[in-house]
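Every protein chain of the complex appears in place save one, which is left out.
By written order: A, B and C. Residues from 1 in each chain.
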Amino acid sequence: MAVHGGDPSRTGELREPRTPEGHALLDLLTGHLAQIQAEAEENDRKGAFPAETFMNFRKDGVLGATVPAELGGLGLSCLHDVCLALLTVAEADASTALALHMQLSRGLTLTYEWKHGGDAAQRLAERLLRAMGSGEAVVCTTVKDAPRVRTTLTPAPGGGWVLSGRKTLASMAPIATHFVISAQTGGDGGPPVGAAAVVSRQAPGFAVLDNWDGLGMRASGSVDVVMDGCAVPEADVFLRGPVGAHSDAALAGQTVSSITMLGIYTGIAQAARDAAVDMLRRRGRTPAGAVRTLLAEIDAQLYALRTTVAACLATADYFSYEFEGDLAERGRRMMHAFQRTKLIVNRFAPDIVDGCLTMIGGASYSAANPLSRFYRDVRAGGFMHPFGYPDAVDYLSDVALPPGE
Amino acid sequence: MAVHGGDPSRTGELREPRTPEGHALLDLLTGHLAQIQAEAEENDRKGAFPAETFMNFRKDGVLGATVPAELGGLGLSCLHDVCLALLTVAEADASTALALHMQLSRGLTLTYEWKHGGDAAQRLAERLLRAMGSGEAVVCTTVKDAPRVRTTLTPAPGGGWVLSGRKTLASMAPIATHFVISAQTGGDGGPPVGAAAVVSRQAPGFAVLDNWDGLGMRASGSVDVVMDGCAVPEADVFLRGPVGAHSDAALAGQTVSSITMLGIYTGIAQAARDAAVDMLRRRGRTPAGAVRTLLAEIDAQLYALRTTVAACLATADYFSYEFEGDLAERGRRMMHAFQRTKLIVNRFAPDIVDGCLTMIGGASYSAANPLSRFYRDVRAGGFMHPFGYPDAVDYLSDVALPPGE
Amino acid sequence: MAVHGGDPSRTGELREPRTPEGHALLDLLTGHLAQIQAEAEENDRKGAFPAETFMNFRKDGVLGATVPAELGGLGLSCLHDVCLALLTVAEADASTALALHMQLSRGLTLTYEWKHGGDAAQRLAERLLRAMGSGEAVVCTTVKDAPRVRTTLTPAPGGGWVLSGRKTLASMAPIATHFVISAQTGGDGGPPVGAAAVVSRQAPGFAVLDNWDGLGMRASGSVDVVMDGCAVPEADVFLRGPVGAHSDAALAGQTVSSITMLGIYTGIAQAARDAAVDMLRRRGRTPAGAVRTLLAEIDAQLYALRTTVAACLATADYFSYEFEGDLAERGRRMMHAFQRTKLIVNRFAPDIVDGCLTMIGGASYSAANPLSRFYRDVRAGGFMHPFGYPDAVDYLSDVALPPGE
Partner (left out) sequence: MAVHGGDPSRTGELREPRTPEGHALLDLLTGHLAQIQAEAEENDRKGAFPAETFMNFRKDGVLGATVPAELGGLGLSCLHDVCLALLTVAEADASTALALHMQLSRGLTLTYEWKHGGDAAQRLAERLLRAMGSGEAVVCTTVKDAPRVRTTLTPAPGGGWVLSGRKTLASMAPIATHFVISAQTGGDGGPPVGAAAVVSRQAPGFAVLDNWDGLGMRASGSVDVVMDGCAVPEADVFLRGPVGAHSDAALAGQTVSSITMLGIYTGIAQAARDAAVDMLRRRGRTPAGAVRTLLAEIDAQLYALRTTVAACLATADYFSYEFEGDLAERGRRMMHAFQRTKLIVNRFAPDIVDGCLTMIGGASYSAANPLSRFYRDVRAGGFMHPFGYPDAVDYLSDVALPPGE
């Protein structure tokens, strides 16, 4: 696993944090890694969520890492450093990293609301962030409706809203205390508006299922949640623009929400490479020519993976925090870098893992060999939000050659 | 799944049998396919061997397909047709096909012993073949010693041999009645000789473990078997040449033993493609450009896969049954075609399955989606006996550029 | 270069002819190969057409190979054998093979007209075939209009037609005596009809330019021809159906016209592999692991290339000569096999050549090294008629998932 020793040349390889807060988070995580790694195989096999790890994360402040310091958190806002933290956790267990991503990315986007949102949004964001900073709140955010379902907010007779629907792929839900549920408003006479409702786990009508059963990422708790007429106070809803209105400016938030997941698949690739090299070393003989060739290619791919992701994060950090130009341009530039990098991650990370299996041979095909878990986990990268491969191709092709131009 | 309707242009695509016996076997199998496919997911999940399917195979003669007709079998000897049968079963469930391969390939190699072996080998082969033909014997053959074990035959005080050791990856062992165990002789004063001992499941000292736990092929029952001083009569042992003596002629038998497994991975790729196309069709809209591109590439790869395997089998059938030249040349030509084809199968079959996941998107990542099983099963192809990738590279490179030439 | 010694297992690898006529053509070609190879570099450099080679081809009957025996030719009709002949020539020089393809494929399609066309078409085809059989006619066929040109046939005042327009990529034109020019009729009051006009090189208004200047295939003479009001007698025009009317039956003729070109790119790949192995052998030391890995992969790819092309040709031969079912089905099956194979050829052939350059290193980058010519020539495969890559993808995708189904 990564060691962080102060060599500035390594920042460009996604090996060294850029900020003191990033260092602080890595220091907090370091103490957990051995335990996370030790439990990974069994949790994967059982599809069990590592609840104890998250209790520990909660206790020592990991879950408040991206909450501003003034609201009780570590104050980490650097996307590079969040991504490096997820990469480091993913080297030990990718499922844990995927669940942790939920909380950390929520801290980042809520901080943006707190600083730049309208008054109501600022208040709601501050309330949530303070609860995250104190360790009281663990916040699971869900974007994707279950198949053939539309999640809606309808006005409640006495004010506030009623939330109904079903969400899928709610990673970390097994231990979340609060849920941010994207929904459309309706039934209030106006045009439907995009919204995000904050619901407590204890809310009547709210249920967390235990139905996650993936090819990989089996310990991430990516279950469904069901809302059957949950009452939501007006103050607990973020209201956005009209449904279907496209805004390039919104691409920035979508990028911040998801870009740090690139570290997860990079971490799996790194772990696979390190495990394979370790197994080869223990064999104690010069590997065959084909293994040497694969190893050189793997190390080159891994280098490209780490440097491309690092560059993409530098761009995202610049546009998030330093850029003062047009917001639409900002959104486009962030998403453009993100999607190009995602294509590379989803080409190289599975390829690296596959090459590791080939180097090691039949032993890697046992369910007890970590490479067989990496082989399943790494394939989730292709389905990262936003944009699966076909949509990413259309997005990038349209950027290069705008339709109707 | 494949339909076999009498179009001679399809033989070159591994779609039509070449012989009446091949047709007969496919006819027998057809009735089982729906049941095999229906059970595949649950058996995979539980790692359960499809024992009932094999009982049915036994009853209606599938397990005697490659036993000569005079000894009570179907008399199928065409490698192309055996491979096509395995491909067809693998479209329904690859684990079942892998286990079935054990019995069918044993019929082929025992028939060779029966026709061309020494007197003792002929008698032993005939005995086994008759038992396979009547449905009495289900024969599991194991080649690979467990790690750090050497399986040996030592002379028994009163004549015959004592067999000790442990074998791994004994597919179909859960329901096998007999085992052919490769071993080295020792302790008889002479140089060690390669041998294969036939042991009954009931033999004292013989145990079938329940320890198979693979990334995929989970229903194939590829467990370990342990021999703890089993007594083996002299008549139940095939004796080969001195250990370590290289014989190019022996490459022929190794090819016959394993080449039909190419159909298994071709079948998985075909099943993945068909499942994905079916899912796309049910979506009822024109797929995105990236999906169309992947689909065209997949169909081209699948065509190359089927035709290359078919050509390789035609070569193997020719050398097995028609060639009358030098036996070393025969062995080399068979293995050369086999290994080159294996590289292509292990490049294209996983690539096709991977492309199917990409076409379908996140839905394919659910353990309940058959594509997620195909993704795991297809990766076993890289570890098919003989020659993993590094050894295959060395083999092929040496053929092209003989060392010391 | 290929040696043809009578091993039936090699037919499936595109190494042995299937018919006596195929053997006869290979025998005729054998005597020319050394000279063709010796001139290849200089002709490539100068962009010079190998006119003397074609004079020799004419003298000894090569140019009449696909003319029926009753009309004075060799009577070769087997697509597999024509493709093998082109492959063999392409190993010596791909440009020569591309030009020769013009004449050989014309013989095949004219023979079809002679046997199955209307009366007028039969008479015209017979006239041309007899002239090809006697060595009098060398026939260049051009399909592709020059950019922004439409080649047309308009009725001549006194009967017959007037041909005007410009065609491009007319390989072998430098020494052709006759040209078959595809055109649309017009100006006769009826709807435009597809047609093919036969024009003599001496026809007033007809000109062969000297403007071929390709990245590769530089000796193929793939120039433009210009028709400036050439008079064409009615008897010298093949009339087809209305322009734009789609006919799946016509896919058969398009396949026959072009499918044997697959041999050209296979031949380049084989020549590159053989040249590279020869250079490695002369270095006289064990190659590095990366070279061994590349070599094994190249030999596997080449095997897949040869066997896939052979299978595709077997299908095309079956549908051309044995199939008695629906003509639309026949056309679709032929084109489907052809296009899938073409994708594989255009993936593997350039990949093999590229791997050869990598194995050999900087020496291959000299223009005097044959690998540098192969690198340029092989890239033409991507542009083979019909269907470039984007159209092939659309074609294959529509076959797999018919639109509107």
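As a convention for this text, a residue touches a chain if its C-beta (ideal position, glycine included) is under 8 Å from a C-beta of that chain, and two chains touch if they have at least 3 such contacts.
Quick caveat: nothing in here was measured; it's all calculated off a predicted structure.
Across the entire complex, the residue among C:42, C:188, C:326 or C:391 in touch with the chain not shown is C:391.
Panel shows subunit C; residues 169, 213-216, 287-291, 350, 354, 357-359, 361-362, 364-368, 372, 375-376, 379-380, 382-383, 388-391, 393-394, 397 of it touch the chain omitted from the view. The set of subunit A residues touching the chain not shown comprises 8-9, 12-13, 277, 280-281, 286-287, 292-293, 295-297, 299-301, 303-304, 307-308, 310-312, 314-315, 318-319, 322-323, 333, 337, 339-341, 343-344, 347, 392-397, 399-401, 403, 405. In the full complex, the hidden chain is touched by subunit B at residues 288-290, 292-293, 296.
In the analysis below, only the chains that are shown with their structure count from here on.
Separating the CA-averaged centres of subunit A and subunit C is a span of 54 Å. With centres set at the average Cα position, the gap from subunit B to subunit C is 41 Å. For the pair subunit A and subunit B, the distance between mean C-alpha positions equals 42 Å. Each of the following residues of subunit B touches two or more other chains: 287, 393-394, 397.
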